[in-house]
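All protein chains but one are shown in place.
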Amino acid sequence: MTETIGIWIAAFLTLCMFSFLYKDNPFYKFAEHLFVGVSMGYYIPYTYYNAFIPYAYNPLFLKKEYILIIPFIIGFLYWFRFSSKYSWVSRYPIAFGMGMVGMGVPMSMHATVLVQMRSMMLPLDNINIILIFIGTISILLYFFFSKAHEGVYGKFTSIGIWFMMVGFGASFGYTVMARISLLIGRIQFLLGDWLGLIK
Amino acid sequence: MKFADRIQKVDRRIIYVILLLAVVLPLVFRLGFKTYTTTPVEDLYRHIDAAAGKDDLAILMDFTHDPGVLPELYPMDLAILRHCFERNIKVFTISFLPQGAAIIQMALSEVKEDYPNIEANVDYCNFGFKPWSTKLPIMLGMGDDIAEAVETNSEGLKLENLPIMQNMKNYDNIQVVVEISGSSMGQFWVIYARAKFGVDVAVGLTAVMAADVYPYLQSGQFVGSLGGLKGAAEYEQLVDIFAMNGLEFSKKKARNMAWVEAQYEELPELAQLYKYNKARIGMDAQAIVHVLIIFFIILGNIGYFLDRRAQKKSM
Amino acid sequence: MKRQIPLMIVLILGLLFVAHVFIPSRLSTDYLDWFMKWTKVIGPFAIVLGVFSLVYVHYNKIKRKAPTWGYSIVTLTALVVTTAVGFIWGIQEGTPYMWIFKNFNVPLGATMFSLLAFYIASAAYKAFRARSIEATVLLVAAIIVMLGRVSIGQAITHWIPDITEWILNVPNLAAKRGIALGVGLGMTATSLKIMLGIERSYLGGKD
Partner (left out) sequence: MKVCSKFGLLLLMFTLLLVSSAFGKIVPNNEAVEGLKVENVPHDDGGGLMLSWKPLPKEKRIIEYRIYRGYTPDSLFYIGKIPVDAKMGVAADTMKYVDQGWTFFVDATSRAKLKHEKGQKKGTKGAEVLFRTVPRDMKVYGPMMDHYRILVVIPDKEYMYHTKMKEFTDIDSNEDGTVDTTSTILAGMKLEQLKYILTKLTVGKEYYYAIQALNMNRSASPLSEIASGQTTDDPPEKLKEFYAVAVTDKKQMQFEWSLPVFTDDQKQFNIYLYDEFDDQHLIFTRPDAYPYTPQTNAIVPYDSIAARFDAFNPANMKWYKFNIGEQDRQDQETLAKDEPIPAESITSAILPKPPVHFTVKDQPNDKGDQLQVYFGYPYYGLSKLTYNDAFTKLTVNYFISENSMYEVTRLILTINDTTKTEKTEYVLDNKLEFKVNWDHTQPMEIKGTFVCKHKGQEPLPDDFAITHTFRFDPEMQVVIIDYPPNEQMKEQIDYYYQVYRINHTSEVYRYAKELSFREREYVDKIAYETVQFRGTPRFSLDKKLLYFSTYLSVVNYKDQYPFYTQAIYLDQLKQQDEEIRAEIAELQKELETVTDKEEIEKIGNRIALYTDYIEDKPEIVKEANQLKSDKERMKMLYKAHCTNIRSFEYYIRKTDGQGHFIDTPVYTAPNGEQYIFPKQNWFNNDEIITLVAVLLFAALVFFMIKAARKGKRLYIRPIAGIQEIDNAIGRATEMGRPILFVPGLSSISDVATLAGLAILSKVAKKAAEYDTRILVPCRDFIVLPIAQEIVKEAHYEAGRPDTYDKNSVFFITQAQFAFVAGVNGIMIREKTATNFYMGMFWAESLLMTETGSATGAIQIAGTDAVNQLPFFITTCDYTLIGEELYAASAYLSKQPLILGTLKAQDYMKLLIVITVVLGTILSTVHLTFFMNWFPDK
């Protein structure tokens, strides 16, 4: 019975969502607002049980690691956001979390710049590698902002645009394909497993 | 002028209905397009098929996927299992996701229905769900001793006491590891199992991920791959034309479309079941929708250009 | 106090993190462990901001009787009930909380995803315009790839799958690489800017 109610609710909500394809309507609005509320409501107990209890409450109050009082207080400082006078206090926890960016400096230099540079330095011994090389260099120059795209230089950078567009086209095609297979899968399940229309 | 206007102003709901029809109709009325098989899929089929009838070789299927990607991956699960049960190939199944365990159960019981002689723990063994954190110890440990690394099957039985394990020791007895997932899990198998123990690894992936495995296929780190519904459809076809007709794999024949057509004529009833054609039927729908969308793009743009020309003229 | 100290915190922690990358020693990994431990304590408090903001917006709508305020009642009710249910009966499998998740969240989210195909179809017709030569190239490449991934493409000519593969392996690779390099450099620069206090918009406000 719970299950049946569940399936009916799910079906009803699915229809509400699909009704948006026809046009914006009260059913869609209802489902949309419900979705917003339920999903936020889902996060609160989830965070409480899976983050607050094991990482904050247990170590401080049960394991008696009193040093954790400090981050506990820093966490509370977030709440000053609601005071118009003291809202600057909430910058402290934000700043603490931002400390991580220090790692981003060398890490992104290493992982996304230097590693990519190495993979570009292959010997130019076949046409595809030469094309990749030209493509990458011209895209890099396309994103070089200190020189206007004019003359020969402009022509070269526009090669970059062409490469990018072909690349984007490929990922476009792939994404379209993936979305459609998702829909097909859904309809196969609906028609086959639920309604039994196809076998 | 009027035509262009009309094209531009088609109600979107009509488009939605056309799309829906383009998906539903091919699913209900089978079109039966023949698939062209490709090398990565053939390679995987050949690799698995080479273990046919051997009791000291098995394939290991890793179902590390969740229900979200089932539409694309489930037909692969079924096709490979059917291939193995039909050709008497031993199968191990494992999953490092809790949801994967349920998928294994579902796939095994669905295929087993049609193969009453296939017995659990004799012809196949389901290792079940193993926690994500044990993934590395298990992958590495199987190089030494599968029974020791995996310990128990999904029913909690000790592996070394099971009949299927009598001739199985380590990766030497694993013909190929088939990783079916919507993530880059396959690369873990390459790094930890292939590089160290030389076991062959293949992957079944969602279409979006498929493009990322080309370098691995080219370097031979993956012996084969199934990419999305298309890969599954190709595998289904190979199982139909070879395994279901009791034939050994031959690439020459697989590429001969006339021969393939002929094989379809003599298929047993079992192969006609919807569940074993799911990927091919899905691919038919996919092909239709692709063509439809291309048609939409072209038509939409014709309208756009006519419109623009008209605007230019009027200026 | 209002601005300098937070900036100092970011600078000091940031420099330590830079050092962490270059120093493999145990002290350095202990620092990371410490930071992670504290961040995990601080993290959960932030959710209150979201809840408060959501309640505030909808409460205001209801109070002001703004148009469609009735739906705000739906949102708030759903929020209160889901949260209460989670706290009263727990969040394990089989509780009303999970029941709500399975029968409300999952179908709503999944439906949203499957709507994407419909949007693509209508966008294909109405929005994907060859506005410029670049966009035309994009669309042509997309069409080739879409054909190349289904059997119809192969049936037309075996060139289509071959070209698809070439597009994926050559121009696509070059494009991804070029963009990733620039983005990576941008990320390095932004991280540096934040660390040095040049970029401070994340703090908000001027004082």
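Going by the order they are written in, the chains are A, B and C; count residues from 1 in each one.
Just so it is clear, a contact is a pair of C-beta atoms (placed from the backbone, for glycine too) under 8 Å apart; a residue touches a chain by one contact, two chains touch by 3 or more.
As the structure is a computational prediction, the values presented were derived from the model and not from experiment.
Asks: Which of the displayed chains are touched by the chain that has been omitted?
Replies: Taking every chain of the complex into account, the missing one touches A, B, C.
Asks: Which listed residue, B:F197, B:Y214, B:Y264 or B:F295, touches the chain dropped from view?
Replies: Selected residue, touching the omitted chain: B:F197.
Asks: Pick out which of C:I12, C:M112 or C:I156 touches the chain that's been left out of the picture.
Replies: That would be C:M112, which touches the missing chain.
Asks: Any idea which of C:I9, C:I47, C:M146 or C:I167 touches the chain not displayed?
Replies: Candidates C:I9, C:I47, C:M146 or C:I167; residue touching the omitted chain: C:I47.
Asks: By the contact criterion defined above, which parts of chain B meet the unshown chain? Give residue numbers in ascending order.
Replies: Counting over the whole complex, chain B touches the hidden chain at residues 12, 43, 46, 98, 101-102, 105-106, 109, 143-145, 147-148, 152, 155-158, 160, 195-198, 218-221, 223, 248-252.
Asks: Residues on chain A that touch the omitted chain in the whole complex?
Replies: 1-3, 5-6, 17, 20, 24, 29, 31-32, 35-36, 39-40, 42-43, 58, 62-64, 81, 87, 90, 94, 97-98, 100-101, 105-106, 109-110, 113-115, 117-125, 133, 136-137, 140-141, 143-149, 164-165, 168-169, 171-172, 175
Asks: By the contact definition given up top, give the residues of chain C that touch the hidden chain.
Replies: Residue positions of chain C that touch the missing chain: 18, 21-26, 28-29, 46-47, 49-50, 53-54, 57, 60, 62-63, 67-68, 70, 73-74, 76-78, 80-81, 84-85, 89, 92-96, 99-100, 105, 108-109, 112-113, 115-116, 119-120, 122-123, 126-129, 134-135, 138-139, 142, 175-176, 179-183, 185-194, 198-199, 201-206.
Everything that follows uses one rule, which is that only the chains that are shown with their structure count from here on.
Asks: Distance-wise, how many Å sit between the C-alpha centres of chain A and chain B, to the nearest whole number?
Replies: 27
Asks: Return the residues of chain B touching two or more other chains; collapse runs of consecutive numbers into ranges.
Replies: 12, 16, 23, 207, 211, 228, 286, 289-290, 293
Asks: Using the touch rule from the top of the page, what residues of chain C touch 2 or more other chains?
Replies: In chain C, 117-118, 120, 124, 139, 143, 146, 149, 168-169, 172 touch at least two other chains.
Asks: Would you mind writing out the residues of chain C in touch with chain A in their complex?
Replies: Those residues of chain C that touch chain A are 2-3, 5-7, 9-10, 12-18, 20-22, 35, 37-52, 54, 68, 71-72, 74-83, 86-87, 90-91, 97, 99-118, 120, 124, 134-135, 137-146, 148-149, 164, 166-185, 187-188, 190-192, 194-195, 202-205, 207.
Asks: Over in the complex, which chain B residues touch chain A? Could you list them?
Replies: So the residues of chain B touching chain A come out as 12-13, 16, 23-24, 27-28, 70-72, 206-208, 211, 228-229, 273-274, 278, 281-282, 285-286, 289-290, 293.
Asks: Contact residues on chain A for chain C in the complex?
Replies: Touch list, chain A to chain C: 2, 5-7, 9-11, 13-14, 17-18, 20-21, 29-49, 51-52, 55-56, 59-60, 68, 70-72, 74-76, 78-79, 81-82, 87-88, 91-113, 116-117, 119-120, 128, 131-140, 142-143, 160-174, 176-177, 179-180, 182-183, 186.
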